[in-house]
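Take this structure first; my questions come after.
All protein chains but one are shown at their positions in the complex.
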Amino acid sequence: MFDTLNRPGSRLLSLTDVSVAFGGLAALSDVSLTVAAGEVVAVIGPNGAGKTTLFNAVTGLVPLARGRIDLGDQRIDGLYPHEISEKGVRRTFQNGGLFGHLTVIENVLAGLHSRIAANQLSIILGLPSARRAEREAVARARELLAMLGIERLADELASNISGGQQRMVEIVRAIATNPPLLLLDEPAVGLAPPVRQELGAIIRRLTKSQGLAVLLIEHAIELVMDVSDRIVVLNYGQKIADAAPAEVRSDKAVLEAYLGHA
Amino acid sequence: MLAQLVVSGIAQGALYALVALAMTVVYRATTVINFGQGDFVMAGAFAVYVLVVLAGAPFVVSAVLALALLFGIGWAIYAGLIRPIVAGPHLALAMMAVAVGYALRGVARVVWGREVLPFPRVLPQGSFTVGPVILSASDLVVAGGVIVAVAVLGLVFYATPLGKTAQAIFQSERGAALIGINVAAFQGAMWGVAAAMGALGGILIAPITLLYPDLAASILIRGFAAMTLGGFGSFPGAAIGGVMLGVSELLVGAYVSSTLIDITAYLVIIGVLLIRPSGLFGRPIAVRV
Partner (left out) sequence: MIDAREADAALNRRTARHPSGGIFWLVPAVLLLLPPLLNDYTQYIVNLALVYVLVGVGFNVVIGNLGQLAFANAAFFGLGAYATGILLHHYHAPLLLSIVAGAIVGSLAGALVSLPALRGIRSFYLAIITLAFGELMRWVYVNAEAWTLGSMGLHVPRPALFGWVLSTEKHKFYLFLGIVTLLVAATANLLRSRIGRGFMAIRDNELAAAAMGIPTARYMVLAFAWSGFVVGTGGALYAILVRQVSPDAFTLLELILHFGIVIVGGLTRIAGSILGAVALTMAPELLRDLPGYEELLIACLMILILLFLPGGLVTLFDRVTPLFRQRYHRV
């Protein structure tokens, strides 16, 4: 389904002169950036710089005032969030994006929603085809959980597991359909350093083995330096840097943006 | 004719305004919508009935006692039943308010039985004619009672230290707590005030209407309609919404059809929430994905 998008090096996501405004306040101004398949691009910047707005714009939760967003050769700005999701954009959320009253495996199954081939009628009637599709999905969900080593949590209620485990489950849920593009919103918040390293290893594994492209919002600098191929720096809704980690680290404008804020 | 309808409608609407104002007090103080407010009104009427008819007390004394009693009941309900679950899902809060209202109604009905109780005439009878308009004494009493109550509350709210405290809590519960205000006690008091306001409504209409426990439901819906029209959370909105509803009902009844009087409130609710959910003076309430 997503084959053509996964060719390594192919331009997957491109934002062109994207601007988002909330009642007169410019949250994003003329931001352009690209992410290629297999690339990890980190988006950093002080609080309020527009990072989460950027994610919300890509996933269709906020409308663009100007500019366009393309996934592969398809324009996606203006589509409904669930349509953009079906085209291959998945994300995690900053503050608990899990479905708290469902179990871990049910959360992953929710991520597999579009892959379960069962229509309304066959579900209601309990037809064998629907049951089969469901069982296949459950098997796939268990595989995915096992891949990240958390299969034993499958029947735990999502709100009952630890923060770090919740983060893992969110990632499993987001990659369940092998999407070409994954948006991670501050995945390392509240995680202890060893867990952060594990997270970094997982991200690297996913991008190298499956050609996944990752756009990452993160404040934890070590994780960012460790994992990113490129870093984009936002400040006051504008892009002030877009280069490899080593260059960004010594960029004057970036330092000013961070040090200039108490 | 039109003037008469408007004036009578204002008198009627004063009552709706009182109900809506009481619900707005609760809403601003605790962000809960009290689905049992209609039952506070009935409880007030019922308390006055018991005191006047069964205990033989004078009307004014009974009224004051009923107000005090309902104030206490309102505070107790908040402290014992609402506050413990206030951080939980909205469904639970709505259900609790509904259940409390029904418990009150059940108590009343246990004593009341199935009959409709007549209330002795304790208010002045007769009417006054001002120009083309006839005002009945009871209209004046109801409207007058509401205006006095609203004026007193408004004065307290805007011009006294207690009122300043209230304003602080309405603006930011956490901020008020941080500066040492006993938010929980205040919120209990606000529920008490709302219950007393409901009781006042009941006391005002008890002598002039046939009372039965199910009146609570129709009063509740009219309170909702007034709040919806005026905008949830707005005091002037609640008052104006109530009066507008009262007038609209009579206008609809006279110029369109009398069978539509009952459903004017429902149509207002449905229409306003679908077309302009924030009402006249309220804040936006719709969520879009």
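In this document, chain identifiers A and B correspond to the written order of the chains, with residue numbering beginning at 1 in each.
Here is the rule we use: a residue touches a chain if its C-beta (ideal position, glycine included) is under 8 Å from a C-beta of that chain, and two chains touch if they have at least 3 such contacts.
None of these values were measured; they are calculated from a predicted model.
In the complete complex, the residue from A:S85, A:Q166, A:T207 or A:S228 that touches the missing chain is A:S85.
Note on the undisplayed chain: of the listed residues A:E156, A:E198 or A:D226, the one touching it is A:E156. Contact with the undisplayed chain is limited, among B:V6, B:A76, B:A103 or B:L280, to B:A103. Across the entire complex, the residue among B:Y16, B:F119, B:W191 or B:F224 in touch with the chain not shown is B:F224.
Only one residue from A:L15, A:I105, A:V172 or A:L191 touches the chain missing from this view: A:I105. Residue-level contact of chain A with the missing chain is found at 59, 61, 80-82, 85-86, 90-91, 93, 96-103, 105-106, 109-114, 116, 118, 120, 123-126, 130-131, 134-135, 137-138, 154-157, 160, 173, 177. Residue positions on chain B in contact with the hidden chain: 32-33, 35, 81, 84-85, 88, 90-92, 94-96, 98-100, 102-103, 105-114, 214, 217, 221, 224-225, 228, 232, 259, 262-263, 265-267, 269-270, 273-274, 277, 285-289, in rising order.
Operating definition for what follows: only the chains that are shown with their structure count from here on.
Separating the centre of chain A from that of chain B, both taken as means of CA atoms, is a distance of 49 Å.
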